[in-house]
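Of the protein chains in this complex, one is absent; all others appear in place.
Up next, subunit A:
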């Protein structure tokens, strides 16, 4: 079933009777060449790329719950490639380029909206840091414009420019950045992968690995044993739990990140805005809700909900930045398990167990990475060599002291 404008009109005239389920609901086969554990954005994009880019077949995605029940359905949907460090920025720029053509690739409306992201600065030192970051972005062709206060006053006049403590001096704009529809991303990849023959098996939790003499033979699941030549684990906040079943300890702590949405409002916030003096970022969804968030709570958590101090802090930051939001009602808040790595950067690598591969440690920023993680993890699974743009995301960087620490915060996950 192809989506097109013509199809939408035809269905509208025929009572929408022609729409079908977007993917099959197959029973698991006894074995596969590739098993991907975790049906989030990363797992689905990996399976899609294995089938599409690397022409592999006999692929399954095993998902504990239903598609989109993890972080892919909980995030604040910001996509951007405005990182600083060499190991990171080319990777996120690859992802940004893939976002730009994703809807054509997948024939699915993931509502990619390049509305631009503005990182505000409040001091001269921050301006210098953002100028440096902007230059790093230009080196990878990601673009980036330094705006001064009068540019900003035209673009986003509602900000609290003259805040006595944190006056807004300007911002770094990446115009190509923006947002995408998080569920739509999962559905789009699921549908495209399914069309290429990938079995997407929901309500199928991986409970263990079968490993003999250092070689992986398959996985134990709640729907029985499934044999596999290669297994790629991509389970975000559950990374440590699953890898422990293969006897592997990870440089990861699982934390909770909360997000918030207000009641629907008329269009007011044209882009994504981040506060430079507190942790707060906001955009407006197409339904009109202000979608915003801040810091992780800061302690280990698998609860998928957070506590009130962070709610208060995020909302205080929002009020400091744009006092007008004080009039809006908060509709919902929720939390997700984020796999915080020890340097704030991800891992896409083989393990010492033959046939077992790992993708994780995405912290609170793996949504934007979905397209590039899909292609680079699929590359690793298909060819046994790291993809050029993900070559820095190895386990051994911690032993070698080759950390990719954007914040310079050290091995303390709650500071990244």
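Here is the rule we go by: a residue touches a chain if its C-beta (ideal position, glycine included) is under 8 Å from a C-beta of that chain, and two chains touch if they have at least 3 such contacts; residues count from 1.
Throughout what follows, contacts and distances are computed from a predicted model.
The chain that is not shown carries the UniProt protein name "Sarcosine oxidase subunit delta", picked from "Sarcosine oxidase subunit delta", "ATP-binding cassette domain-containing protein", "Nitrite reductase large subunit NirB" or "Fe-S cluster assembly ATPase SufC". Contact with the chain that does not appear here is found for just one residue of A:126, A:179, A:254 or A:271, A:254.
Subunit A residues in contact with the hidden partner, per the touch definition given at the top, are 238, 240-241, 244, 249-254, 298-303, 307, 309, 342, 398-399, 411-414.
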